[in-house]
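Here the complex is missing a single protein chain, while all its other protein chains stay put.
Order as written gives the chain letters A and B; numbering starts at 1 within each chain.
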Amino acid sequence: MSRKRLFQISRRDMPLVATFIVFLLLYAFGGFSYRNFMTPRVFFNLLTDNAVLGITAVGMTFVIISGGIDLSVGAVISTTAMIVAVLTQAGMNNVFVIAIALLFGTTLGFLMGGMIQYFKTPPFIVTLAGMFFARGLGYVLSLGSVPITHPFYTNASSIGIKIGNGKLSMPAMALLAMILIGWFISRRTRFGRNVFAVGGNEQSAILMGLPVTQTKIAVYTFSGFCSAVAGFIYTFYTLSGYGLAAMGLEMEAIASAVIGGTLMTGGYGTILGTLLGTLIQGLIKSIIAFNGQFSVFWIKLFTGGMLLGFILLQKIFVYGTKSRRRKR
Amino acid sequence: MKKGRQIPRIAWPLFALGLILFFNLVFTDSFFAITIKDGHLFGSLIDILRRSAPTLIMAVAMTYVIATGGIDISVGSVLAISGSIASLVVWGGNTQYLTSAGSQYYAPMLSIILIPLVASILLGAFNGVMVSFIGLQPFIATLILMTAGRGLAQLLTGGKVLNFRHAGFEFVGRGYLFGLPFPFLLALGVIVLGTVITRLTPMGLYIQAVGGNRSASNFSGVNTRLVLLFVYIFSGFAAGLSGLVMTSDITGADAGFMGLYMELDAILAVVIGGTPMEGGKYNVGGTVVGVLIIQTLTTTILTKGIPTEYTLLVKAIVVVVVLIIQSNKMREVMGKRQGKMIAKGGAAV
Partner (left out) sequence: MGGKLLEVHNVYKVFPGVTALADVDFALERGEIHGLMGENGAGKSTLIKVITGVYQKDAGTIVLDGQEIHPTSPLHAEALGISTVYQEVNLLTNLSVAENLAIGRQPTGTVGIDWKTMNRRAVGILEKFDIDIDVTELLGNYSIAIQQMVAIARALELESKLLILDEPTSSLNADEVEKLFKQMRRLKEQGHSIIFVTHFLDQVFEITDRITVLRNGKYVGEYATPSMTKLDLVSKLMGKSLDDLKNFDSISNHVEIGDDANLIDVKGMEKTNYMNPFDLKVSKGDIVGLAGLLGSGRTEITNLLFGTQKPEGGELHIKGKRVNINSPRKAIAHHLALSPEDRKQEGIISGLSVRENIVLAQQVKNGWLHNINVRKQTELAEKYIGMLSIKTSGVNQPIETLSGGNQQKVILARWLATNPELLIVDEPTRGIDVGAKMEIQRLLVELSKQGMGIVFVSSEIEEVVRCSNRVYILQNRNIVGELRGEEISEQEIMVRIAAKEDRKA
């Protein structure tokens, strides 16, 4: 029978542990360097500031685990926000607005998934077209920025649970909720496990009788849904819809997943890791902001460096586990 | 197995381009009119040639990268770095300048051109080493440079938009030679350079071999590492050159936005042009057509007075249509139709 060790960290959890350690180290660095860093406010702000990215990254993680990629997420966020802005300003009922906004992202995801699966076209190109389509739609709705003046949105920033000198805002709650949902799907649902199967070895998955087609279409649908939710949350920050919003967010979402231990080749990844990857990117931004000396542009540089480090680590890992085969 | 002529892959994109041009022929006045103004050719067509140059330069190099089964998403950031360095060199490395127009400074042309290009080649080599020696997946390897590079470019310019005036350097992006826009001639030069390298040496054959079957290529003695290194270095070089063109054209460097998403257009052009994403036989001519399609589409929308907001949407639809037509599924359907026709006709397959 398997022996129970006190701290059972199997080799496969190592990437996640590594990410967590980096997160702690970064946080500690911030704490030592800046006086006001170790306050609840900083922590909860971290959640709030990165909620949009985090929610998006959850969907992206599933897509990458399945062996694909989704470049449309930034555009979907932007256009969802635009839809919310335009419809709200036109006086539509909030519930309908949210429903339509979510429907947009989800449907686009579904269509992209269908095209990828049915026409066997590379996900890179299909989701790129999806990005063009979503952004294009956003521009058509309005070239300029559309403000949101509805009290539901303007009052949203005051909602939250005060903890210490910080506040668990609504976006932060949404992020945590999405993480929980993502975790549940990935660990506790057959669909989630099928995503891992498809990404690990699609041939085997087919031979084992798993519903590969439905699974692949579903991941893109889910990613579209996450982006739509993120786009909805986004309106709370900007109180507007703007066609050029969330540029480059898709790469940040991919970075979150990669830093979190998700392998681009598919079949491996954790939602928790993605959350950490998101927060690590956010930490870098925070620390640089606190520092005040480094310009904002160092963020991208550090993130790139972090990516490089994690990828090399992964390379050593995957190589390591493969060579150490013979067990018993 | 299908007998008889196979439709060349370039047919569909050419057809698409032809359609767009035909549309303009019918619906746009003087679209095809070319006049001579200020000592050079002038007209919508010339405009297309000029505007498409930066993307064209990158797309040609991207063709080779994709032909090896790889991808390079860092070119936009490398472009920005190149442009930023160029602007800095113009100013003698000093960013504490004033953006007031009229102040001129003559840094040597050679430095303005060489330093950014050398930097771009080194960055391309970084990508090449990551992919061929360390063995990273091309998407990830170039993602690193894409992310870090953008930050680096912005750092170089200090976040400001560096404007300048430099008569010599401005020629690169705005000048005309033999009546044609200089950037376009540069693009032609890159095409010629690429063709010379890939046709006069076995490089072209090796690129396709690596993309077709890397292990079989190794088995046949091909130095696959060198081949991969080359395509990424060439891609870096092309991105650097595009950066020079762009910077010179707008006489400034906007590190945050320069070249943003340009790699996507380049990749799109390559795929539309018929080079398969999995690698193998490449089609530079197709890529050129692909770039022209994208650019002509954009120009058509502009000249027709269609609000520019529709550009992206139209682009998206065109991409989807081309993809569907090119997809294997379509070939299957057509193949079945052909099969049925042949069966009906009773002819032997």
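Following the convention adopted for this analysis, contacts are C-beta pairs under 8 Å (C-beta built on N, C-alpha and C of every residue); 3 or more make two chains touch, one makes a residue touch a chain.
Keep in mind the model is a prediction, meaning the values are calculated, not measured.
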| item | value |
| --- | --- |
| Touch criterion as defined above, residue of B:G173, B:G211 or B:G273 at the omitted chain | B:G211 |
| Selected residue (touches chain absent from view) among B:M62, B:V75 or B:V222 | B:V222 |
| Touch criterion as defined above, residue of A:Y27, A:F196 or A:F222 at the omitted chain | A:F196 |
| Missing-partner contacts on chain B, residue numbers | 1-3, 199-203, 205, 208-209, 211-213, 215-223, 276, 279-281 |
| Touching residues on chain A - with respect to the absent chain | 1-2, 10-12, 184, 187-190, 193-194, 196-197, 199-201, 203-210, 267-268, 321-322, 324-328 |
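Here, only the chains that are shown with their structure count from here on.
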| item | value |
| --- | --- |
| In the complex, chain A residues that touch chain B | 69, 71, 115, 118-122, 124-126, 128-133, 135-137, 139-140, 143, 243, 247-248, 251, 254-255, 258, 264-265, 295-305, 307-308, 311-312, 315 |
| In the complex, chain B residues that touch chain A | 71, 134-137, 139-141, 143-152, 154-155, 158-159, 255, 260, 264, 267-268, 271, 277, 307-317, 319-320, 323-324, 327-330 |
